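Accompanying notes for the structure given below.
The complex is shown incomplete by one protein chain, all other protein chains being positioned as in the whole.
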Amino acid sequence: MKSRSLWSDAWIRLQKNKLATGSLFLVGFILFSCFLLRWVLPHDPNDADISMKYLPVGVDGHLLGTDQLGRDLLARMLDGGQISLLVALLATTLTVVVGVIYGSVAGYVGGRVQSVMMRVVDGLLALPFLVIVILMREMISGWIEVMGGFLVDQWGWNSDLVLRFSNIIPLIFAIAAFGWLTMGRIVCTQAANLAKMEYVEAARSLGLGYWVILFRHIVPNLMGTVIIYATLTIPSFILYEATLSFIGMGIEPPNASWGMLIKDGANLIETQPALLFFPALLFSLTLFGFNFLGDGLRDALDPKSAKD
Amino acid sequence: MKYWQYLIVLVSSVGMLGCFNQETAAEKATREGVLLLGNGNEPKALDPHLVSGVIESNLLRSLFEGLCIEHPSDDSQSLPGAAQSWTANEDFTQWTFSLQPDGRWSDGTPVTAHDFTFAYERMLHPDFPSGYADMLYAIKNAEEFHKGKCKDFGDVGVQALDDATLLVTLKAPVPYLPSLTKHFTWLPVPKHKVLEYGTQTEPYTAWTHEGNLVSNGPFQLKKWRQNHLIEVEKSATYWDREAVKLNGIRYYPIKNVNTETRMFLNGQLHVTYGLPPDFIPLALSDHPELIQQELYIGTRFVRANCQRPFTSNVKVRQALSLCIDRQSLIDNILQGGQQAAGSVTPPFGAYQPEGKTSFDPQRARELLAEAGYEGELPELEFLTTDSDVNRRMAEAMQGLWREHLGLRVRIIQREWKSYLKMRNELDFDLMDGAWIGDYLDPTTFLDLWKESNGNNNTGWGDARYEALLAEAELIEDPAQRYQKLLVAESYVMEQTPAIPVYHYNTNYFLSPSVQNWHPLLLNTHPYKFVELK
Partner (left out) sequence: MYKAILSRILQTLIVVFTLVSVCFLIVHALPGNPFTGERAMDDVVIQRMEASFGLDKPVLVQLGLYWKNLLLHGDMGASMNFKGVPVSSILGQSFPVSFQLGIVAMLMGCGIGMPLGIVAALYRNKWPDYLSMVVAMMGICLPSFVVGPLLQLYVAKPMPMLNIAGWMQAQDVLLPALTLGFGVAAYVARLMRGGMLEVLNQDYIRTARAKGVKTLDILLKHALRPAITPTVTFLGPAFAAVMTGSFVVETIFGVPGMGQHFVDAVTAKDLFLIVGLVLFYGILMGLANLAVDIILMFLNPRLRA
């Protein structure tokens, strides 16, 4: 009962925030375009025809024109979005799972265990982000390649599909390896607060087990914080992916990602500004969307700052 | 809020400064006689025995001077450098160099023949980790000494007859030796300074650091700021200092080629290291007076792994080659007026290999069928580096092979070190590769495909080919020697261990105020003659 009214309260508050509801629709539309619309578009994102390069907007059925190799820009933007969003969403999922488990255990157990577990997180946070991501990516990509080869050879999986995914898995793990730390820290603080609540005490006195209390009573009550933070994590992961693409640590060609498209576009800023403008616009809109949605959710779900 | 005020004050004061200072950095430098040069990246070192790259060679050319030096406009000529004159015996196996009587290191110490023998011994010493020692292998017993088979440097064919005379004995006739000595591997090092900071074979000592480096070239080191700037100034002790027009050169290690282009157009540089391909057409139409497009003795090719079943088949390799529409790749991706390559050695001077660059998918399909491959083809792995242009070329070739042969190629893009590792371990089917000539002779390219050559990296080896090269080595007449080498060239091209794609071309911006800077095939511009107006 209690939690239901909290969520519906939040929903009502969210609706009042025009920026946040707008963002919700925007994000929904972009997700829909990248994951569904892309399959009904007439052009293959990797179909290169060099004689058709740099077509302007709207020529020959290319709604947004073509790129350096004559590939349809819109198709590449949506296909790239699929990869960028997939990387961000899966890395966020990983972050949430690891962060929630680690953080809630640390916070609930408390005491020395908590302080040791949190020192570990602090320690890892003191590593330079790029060094870790690049090292992780290199370590994992070797294993993934072997695994992908096995799936294709032994189980007869579609090699294009395996390639597409085996390509992004090292990226996901590399980003999540760093990303879960902040999540773990936030969850830990919350869990520690919750562990002192009366209802948890009550549950404990009823003789409920450790894990039951943790996963029935503490984790569900963390969800508000987790959702807010996860929504804000997605855009920063999309940005990480773009940065890695700039460094040349992105996904393998000919597949596109937003980072890769924007990087290529930034090199053409003087000559073919459209190739920067459209991908960068879609990219920024998505990031704006997720950020404002996250902020809106925070306002709506966090009862403290939403008293008025 | 205070920060805002601070910022406003800062910006406006900077703005005021700007009003008085309308002269661009390049204009100011022209006035001061200082060349501003984009140099691509930070050098790995300034010790001529430890480096192997173009970036380092640009720096070493201003700091040090070898026996012979480059002519400002003709690669095939060699001008007197540290050597005043030289003579060879009849069969070009013994060369005597007499050094400049006024040759001085920048600390005033005379340059002697012993500095040269000291340098060559250091380079070739088995205990010294030089990466480029094979450039000296033309010298008698040099290879044996480097590999530890010959223990006594006295047996190696370099000898200081006296302070001013150096005798070089070769293992085979090399009529083009003066041109070889222009390469930075043949530079002398200051014996007294190297020994001051360590032993002869101690590799990473401080003798090349700012403040310590003593050199014999037209310029000497003034400032070395990592990733920022290397500044050299005119040397007061150089024997031909009257001829040196520049007062100094500033080398900027600008990694991002787009930034470099923008800096040039904003008047911050005299010369750029390169140009982004997509900028070339725009530069040609908007700034034709600034862009330089020069032939460069280098070739980009696709190595085929001749140890793997599919690509070990000659007909398959030929088919792959026939499907590359070289001209279209050049026109659309590289855009720098490169020349489609049908041979590994670029044509230059009297050496004109007949290159087949035809694009013939029909014939390619027939060849593939002759090789017994129809219908189901294996998936190939194409190894390339993480540079943007290489990626785009790989994508385009991937598309061509898919379209015309139905061949599925997977692009493996690796950062530099992993790329090198996979290359050296032959862990690829096809790979993107290149070679740049070290000196102006076809052997700098043809030797690559010897089975024992460490840069071969295709797993290809052929007794007949090596016999042809060995025969050529013994021919003294240059024209006949080229004839023999052309036979070897066309043989290796028919076998196609590597599929040539295009011959290099340098594209860069050059300010009109830079004088006496001419196109050179090796792109080794002697700064000694450059002038600013």
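We just call them A and B in the order they show up, numbering each chain from 1.
Keep in mind that, in the parts below, contacts are C-beta pairs under 8 Å (C-beta built on N, C-alpha and C of every residue); 3 or more make two chains touch, one makes a residue touch a chain.
All figures in this text were calculated on a predicted structure; none of them were measured in a lab.
Enquirer: Looking at the whole complex, which of A:75, A:91 or A:262 touches the chain that is not displayed?
Expert: A:262
Enquirer: Which of B:31, B:151 or B:225 sits in contact with the chain that's absent?
Expert: The missing chain is touched by B:225.
Enquirer: Could you tell me which of A:35, A:165 or A:246 touches the chain that is not displayed?
Expert: If we include the chain that is not displayed, A:246 is the one touching it.
Enquirer: Among B:33, B:72, B:110 or B:203, choose the residue that contacts the chain missing from this document, as touch is defined above.
Expert: B:203
Enquirer: Which residue from A:28, A:123, A:149 or A:220 sits in contact with the chain not drawn here?
Expert: In the full complex, the listed residue that touches the missing chain is A:123.
Enquirer: Hey, which chain B residues sit against the chain that's not shown?
Expert: Contacting residues on chain B, toward the hidden partner: 1, 3-4, 6-7, 10-11, 14-15, 17-19, 21-22, 24-25, 42, 44-45, 47, 50-53, 126-133, 147, 203-205, 225-229, 252, 254-256, 258-259, 262-263, 266, 268, 415-418, 420-421, 424, 453-455, 457.
Enquirer: Footprint of the hidden chain on chain A, which residues?
Expert: Touching the chain left out of view, chain A contributes residues 16-19, 119, 122-131, 134-135, 138-139, 142, 235-236, 239, 242-243, 246-247, 259, 262-263, 266, 269-270, 276, 280, 283-284, 287-288, 291-292, 295, 298, 304-305, 307-308.
Please note the rule applied: only the chains that are shown with their structure count from here on.
Enquirer: Can you give the whole-Å distance between the Cα centres of chain A and chain B?
Expert: One centre to the other, that is 44 Å.
Enquirer: Tell me, which parts of chain A touch chain B in their complex?
Expert: 47-48, 50-51, 53, 68-69, 138, 159, 163, 248-249, 252-254, 263-264, 266-272
Enquirer: Within their complex, state which residues of chain B touch chain A.
Expert: 258, 276, 278-279, 281-282, 328-329, 332-333, 379, 386-388, 391-392, 394-396, 398-399, 408, 410-413, 415, 418
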